[in-house]
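Of the protein chains in this complex, all but one are displayed in their positions.
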Amino acid sequence: MIKDLLNPTNFNLMVSKISDILVRALDEPLGYAINWGRIWSLWPVHLETACCSVEFGAASGPRYDVERFGIIEAFGSLRQCDLIVVQGTVNRKMAPRLRMVYDQMPEPKYVIAMGACAITGGLYVDSYNVLPGVDGIIPVDVYVPGCPPRPETLIQGTILLQEKIKRSKIK
Amino acid sequence: MEKNLEHQIDESEKLGMQIVKESEDDRLMTLSVGPQHPGSGHFRFTIKVDGDYVVHCDPDPGYVHRGEEKMCEYRSFIQNIPHLERPVIHDSANITYSYSLAVEELVGIQVPRRGQFIRAIASELDRQIYTLYWLAIYGIFLGHSTMFMWPTGDRELFIDLMDALSGARVTHAFNIPGGVRNDIPDGFKDKCLRHISYFEKRLKEYEDIFYTNPLFIQRTEGVGILTKEDAIGLGVTGSVLRASGVPYDIRKAEPYDVYNEIDFKVQYMKSGDSLARAYVPLLDMKESCHIMRQLLDKMPESGEVRAKLQPTPKGPPGEAYRRVESGRGALGYYIVSDGSPKPYRVKISVGSFRNMIALPHLLVGSKLADMPSVYWSLNYWPVEADR
Partner (left out) sequence: MSQDPKNKPVDSTTPSQPPPSPPAKAAAPPAKKETEVPAFEKGLVSQIISRFGDDKIKVAYIRPLRMKVNVEPLDMVEVATFIRDNLGFDHAESVTGTDYPKDNQIEVIYQLGSYSKDDIAAHILSLTTRTSRDDALLPTLINVYRSAEYHERETFEMLGVYFEGHPRNERFLLPEDWADLPPLRKEFRIRGR
């Protein structure tokens, strides 16, 4: 009987059946755990594009403390960040640099487009030097409207991003 | 040894090899302190360093250049206000103040007295908001996170006041040609006086905690000294000029609106180093509290706040140049009108652009580690310089 069980074909079948059960059992909680880790430590790159950076600075202040959500502006390199907040107008000179910064970040990475100028060009849509929205160069996850958005709006945007990350599957 | 070396060189040259001598330029390293950098904001400058000393510096602005001056020509005088306040969104009352003064001169509008007082109050509040943000970012540059948290928390008081006054936290769109948009709400005066008395006590704490910190003093004293002759010749403005011993403040030299009735002193220091450039904004803030108290005191009890205007005012052809003292220095507007409701040419002369010329002048010859301290003490706001 044991000899039967341990011959190659049967052994392979047994191993694949056991691993199937294991993956299905662990996929949900493991994915949940990994996502939980990602949500509560989104580190933004220190890249300020234009005037909305003032409201982002105010959001990091004591009143609208964004650090309690895990968003600490990491002062190290951008190789350890996973969030870009495009703060405001992106113009033609800044666009290639923004793309370079986005490319250099490791996966998984998320993008928040903050402010009307980052979404569609906003007030400056007819200027000669301004891109009409940033989603032409990098894929945006969450759009936060306002000119400039109040810090509470920015926090709502990050909570939306957190819910989006929670729903994503880990491969 | 020498002869042996020369002999070796000769031999190898005979074999066809060339000895590449170490040239001067090879020792220099070019660094690009770029737009993605915790120490530079939305601005890039390339520096060449020789070991630890900076040899050459070349600023490269333009990362936030949005074409403000060109856009002004396509909108009427009043329609220009919202986009003109975006270059410095937290000091927006001053940048629109200067524009309103120039347009009023062109078109020939007389602003009612109560409106002038409210404009001056908004200007002083915004000056506090800007200077506190500048101090907070200075804290980030020097790695002092308390110096980031405290000013950011305290400026929320003044932002609350401006929120109650105009409806928006930072970009108020409050000053328009002809006065201000609306009157002050009830209870504003008491709230303002309460906040000012709290803030004056806090300023003493700032001075005790931040400015007497031995690390802060070591990083900023004697660093980047700008002499008085250089400051005048380079044409710098604002707190940079006053820190080098020139007591020039446009509110005193060329008083506009109601500043000729206010009694205050121009704060200046003589040493011209980074410590003086960090001290002068603090003294300016103290003086600004004093000015605000007088303005609230002397304001007329009631009256119009805005002159009655057509939707698209226009005036005779001509030009005007008016200046205002903003958080960074003299902010001037040169407007040319050709009789139509849209301006023909608007030139914004901002303090940050004028101070940029001091950056190569001061960095060359100083150490690389002094770079954040020198750069940010020049009171340079990149978004404004690019317009």
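Just so it is clear, A and B label the chains in written order, and each chain counts residues from 1 on its own.
The rule we apply is simple: a contact is a pair of C-beta atoms (placed from the backbone, for glycine too) under 8 Å apart; a residue touches a chain by one contact, two chains touch by 3 or more.
The structure presented is a predicted model; accordingly, all values stated were derived computationally and were not measured.
Engineer: Among the chains present, which touch the one that was left out?
Structural biologist: A, B
Engineer: For the chain not shown, which residue from B:E105, B:E156 or B:E287 touches it across the whole complex?
Structural biologist: B:E105
Engineer: In the full complex, which of B:N213, B:S271, B:Q294 or B:S349 touches the chain missing from this view?
Structural biologist: Within the whole complex, the residue contacting the unshown chain is B:S349.
Engineer: Quick one: say which of B:V33, B:V49, B:M71 or B:V280 touches the chain that got left out.
Structural biologist: Only one of B:V33, B:V49, B:M71 or B:V280 touches the chain omitted from view, namely B:M71.
Engineer: Which parts of subunit B are in contact with the chain that was left out?
Structural biologist: Within subunit B, the residues touching the omitted chain are 61-62, 65, 67, 69-71, 74, 101, 104-105, 108-110, 232-236, 241, 246, 248, 253-256, 260, 321, 330, 332, 334, 336, 344-345, 347, 349, 353-354, 356-357, 386.
Engineer: By the contact criterion defined above, which parts of subunit A meet the unshown chain? Give residue numbers in ascending order.
Structural biologist: 91-93, 126-129
Everything below uses one rule, namely that only the chains that are shown with their structure count from here on.
Engineer: Calculate how many whole Å lie between the centre of subunit A and the centre of subunit B, each centre taken as the average of the chain's C-alpha atoms.
Structural biologist: 33
Engineer: For subunit B, which residues count as touching subunit A in their complex?
Structural biologist: On the subunit B side, the touching residues are 34-38, 41-42, 62-67, 70-71, 74, 82-83, 86-87, 89-90, 133, 136-137, 148-149, 152-153, 155-156, 159, 169-171, 383.
Engineer: Going by the contact rule at the top, pick out the subunit A residues touching subunit B in the complex.
Structural biologist: Contact set of subunit A toward subunit B: 45-51, 53-55, 57-58, 60-63, 73, 75, 78, 89, 91, 93-94, 97, 101, 123-124, 126-130, 147-148, 150.
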